[in-house]
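Following this message is one structure expressed as structure tokens.
Shown here: the complex without one of its protein chains, the others still in place.
Should a chain be cited, it is by its letter among A, B and C, assigned in written order, with residues numbered from 1 in that chain.
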Amino acid sequence: MKAYIIRRLLYMVLTLFGASVLIFGLYALTPGDFVDNNPKLTDERKAELKQMYGLDKPVVERYFVWLGNAVRGDFGYSLQYQQPVTSLLSQYIWNSFLIASASTLFTWLIAIVIGVISATRQYSFFDSAVTIGAFAAMSFPSFFAGLLIIKFFAVDLGWFPPGGMITTGSNATGLAYVWEVIDHMFLPVLVLTMLGVGSLTRYFRTNMLEIIRQDFIRTARAKGLKEKTVVYKHALRNALLPAITLLGFELPALFGGAIITEKIFNWPGVGQLYMQAFSLRDYPLLMGFTMFLAILTVVSNLLADLLYGVADPRVRLK
Amino acid sequence: MSSIVTETAGLAGTRTGARRSSLWRDTFAKLKKNKVAMCGLVFLVIMFLFCFIGPFFSPYASGKVNTVMINKPPSMAHWLGTDNLGRDILTRLMQAGRISLTVGLAAMLLSVFIGSVLGVVAGYYRGVVDQIVMRFADILMTIPGLPLLFIIGAILSEWKVPTDYRIYIVMLMLSLIGWPELARLVRSQILSLREREFMQATESLGLRDHRKLFFHLLPNTIPILIVVATLRVGGAILSESVLSYLGLGVVPPTPTWGNMIDAANTLIDFQKRPWLWIPPGFAIFATVISINLLGDGLRDALDPKMKR
Amino acid sequence: MREALVEVKQLKKYYPITGGIFGRTIGHVKAVDDVSFAIRKGEAFGLVGESGSGKSTTGRTILRLTDKTAGEVKYKGVDLHAVSKQELRRLRPSMQFIFQDPYSSLNPRLRVGDAIGEALMDHGLADKSEIRERVQEVLSLCGLAPYHIDRFPHEFSGGQRQRIGIARSIILQPEFIVADEPVSALDVSIQAQIINLFSDLQEKKELTYLFISHDLSVVEHLCTRIGVMYLGSLVEIAPRDELFARPLHPYTRALLSAVPIPDPRLKRERIVLRGDIPSPANPPKGCKFHTRCPLATDRCKEEVPVLRLADSDHQVACHLV
């Protein structure tokens, strides 16, 4: 077990190193930066700023400086906000985490319930409806789904606020504040859930269908167990196990995927921050966030694999 | 593939054309029974006709600016209304579809090509080549697709790539982020096929390497490639639309479904002129769902045991 | 005594078990652990054993379908594991392998005619024009119809597929065939057809067989000399009649008595072995069979018995014989 974790950690560091080269390389390729893009600055001032931010040094040197700082947890200063990238990210990350975790929760709950029911009633009307519905959910461009929902629920019906996290100018506190946030969360979470639920439902349905045909399910039935026990204890447990590793992909993908949704709903999360940083070419922030995603991906993959190793007796690590 | 057919045909001598493709005929027969998948297929054909032939029947195909007819809601003359330059939305939808479908198809072809070549090389030769290819794939896969696309898209904007070329570059970008997953898939297929007894039989028969590769290994990965490739087109169309919507992909005046929805970024168009941005959104949705349904049908027909 | 066609000397095949931070080898599954025997020209040598006995790995290693760990395999005096790839390829047609699973041993996307004929073409053993004819010939030899040539494997039953697999080997005019459990996936009535096909072919083509099976009755029917394997080692080798009349190793005796006989009147004294077959990753010390042997002594726990001649042409590895 220990050896396995160490091996994985070593490998993880290597992968992250590769990713950092890739990320830095991509940004270094880009002509123009925060300083160049600001027409108000004089040439002298530009040169001064460039020296200050180290933008005048060769690429390789800049990379190692950046990497050296990054390893110490310092991703530099956001040029736009004049704040350390890490503190900026940690400020906004919780807002993102709020809608990401809420939608993950709903996605999994809905996907498990619907997936199991449709697998136990394969070829029924319900099953066909679920199948088509799942494909529909997978086929919406995320931004279009967001736009449609805002247009319909916020603009036309006026049931929910069209964006933001709190009503502009509101100074609600306590429960009223919580309620206001929930009100604003509703639509973005709905969109994220809708976008994610399709493929996960398909996953659970396929998995359950496969498991229900296995010999040990026949044994469970032959033992005279209740159908509920057979489906929810014997089959579902087996279907859930491999899904643990999915979680490892889901989480980072959700942060990546929520970028669009956050932008559309004007939700003050890292995605929104990221999109703004884009238009202003705030490279330290962009690189910091991209690196954060890469770290999140690698770490959550490792955690998911370890969790799976603990949960599944067949691969239980020694 | 063609060399296989000719060589085997030569080997077996008198063979009727009808028998030749019986495995594919079986597949198609199975697919035909799947009503949902057939609906998808039929719709896709209609969509293609609509986009590629439709403009020839439209009186507004020239796309001339018409200052009198700006932002008009749907009417008898303009079924889906007109845009801020007075162009017919329906016609633009067709022209945009050409680009979106082409980008989707081309990106798929390119990523399938790169992915399968690298996957085959990695899986067949293993060792160092395998390590290099797969580690590189791993690194690319650590960054979620969208942010990676945004970065590359932003670079493009900075390089001031002429708008005419951007569509090719978008294709390249999409295949660049698409290939690692395909390479992994093909590699794992090759690795598991190698363990099958018929591959050991080729060793026992003393067949040459190229024969093992092109007659035994590759033909057996084609079914799964077809399915994944089909689904890929849908994914590429979706990604392209996001990029173009954000102005990081194909940019006007070249129309795509994605950048048509860009109209929604103006508050007044978004709230009051839904005919500007809802039709392209539904065109994307309908195309992608058809592709997904067809792909799922193909999966069932080609290999029912295959999992996603 | 006829000359040996194949000589196996101290053959070992270990599969590494990896672990640790850098995936070091921390142990071995000793699938084949020091096996020596010879197969004489024209005979059918049977290799029997239960799962984990390494009989199948022995067969594969003999034909160099997997690489050996140690030892040598001489085919007509040539060490198969020492020759170059080109030389090996040149030798391939004369020694063929027949697989157990008739479903996975045929490429699903290749027509029967192509599957059987391609090796002829690839080795340049026949003109393109005559291949089809040769394929049809060999199809009828193996009990299939010439019109089957254009069909795909999935159109056939298990028994017919096994015939296709046999035809694929036979067309190369081999001298030596390793057949790995070729009938164990088949039903009794079909099994008999395939066993008969094996005997017919041997008669017509003067073949030498290495016939691997877990089924003693099949081996008794087809083979003239038999080796019994247990956990990677050969425990007994003897001519058929000798082995069945006078089994010397306690394992062979137990194996023989465990096979159910389809005769309800027959009441036999049966030796039921205790316990399970140990894992080849962690075989018992001394005689590998001592954990289940009803006669085991202290010596068996310590000392590995060597295969030695107990009688003319009857070898056994047991301290008690």
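Heads up, the rule we're going with is that a contact is a pair of C-beta atoms (placed from the backbone, for glycine too) under 8 Å apart; a residue touches a chain by one contact, two chains touch by 3 or more.
The rule is simple: contacts and distances are computed from a predicted model.
You can't see one chain of this complex, but its UniProt record names it "Oligopeptide/dipeptide ABC transporter ATPase", from the set "Oligopeptide/dipeptide ABC transporter ATPase", "Branched-chain amino acid transport system ATP-binding protein", "Dihydroorotate dehydrogenase" or "NADH-quinone oxidoreductase subunit K". Counting contacts over the entire complex, the absent chain touches A, C. Listed residues C:A82, C:A145, C:V259 or C:L295: the one in touch with the omitted chain is C:V259.
Remark: the residues of chain C touching the chain excluded from display are 50-51, 157, 159-160, 187-193, 195-196, 199, 214, 216-218, 220-221, 244, 254-266, 270, 272-273, 276-277, 292. Against the chain not shown here, chain A presents residues 123, 213-216, 218-227, 229, 234, 237-238, 241, 312-314.
Heads up, the rule we're going with is that only the chains that are shown with their structure count from here on.
By C-beta pair count, the most extensively touching chains are A-B.
Ranked by separation of Cα centres from chain C, the top chain is A.
When every chain is represented by the mean of its C-alpha atoms, the one lying closest to the mean of all protein C-alpha atoms is B. For the pair chain A and chain B, the distance between C-alpha centroids works out to 24 Å. In whole angstrom, the spacing between the mean C-alpha positions of chain A and chain C is 54.
In terms of their C-alpha centroids, the spacing between chain B and chain C amounts to 49 Å. If you check the complex, the residues on chain C that touch chain B are 60, 63, 65, 88-93, 96-97, 99-101, 104-111, 113-114, 117-119, 121-123, 128, 131-132, 149-150, 152, 165, 168-169, 172. Those residues of chain B whose C-beta lies close enough to touch chain C in the complex are 8, 10-13, 15, 19, 22-23, 196-198, 200-201, 203-208, 211, 215-216, 219-220.
For chain B in complex with chain A, the residues that touch the partner chain are 36, 135-136, 138-148, 150-152, 154-155, 158-159, 234, 238, 241-242, 245-246, 258, 261, 264, 270-271, 274, 277-278, 281, 284-285, 288-289, 292-293, 296, 307-308.
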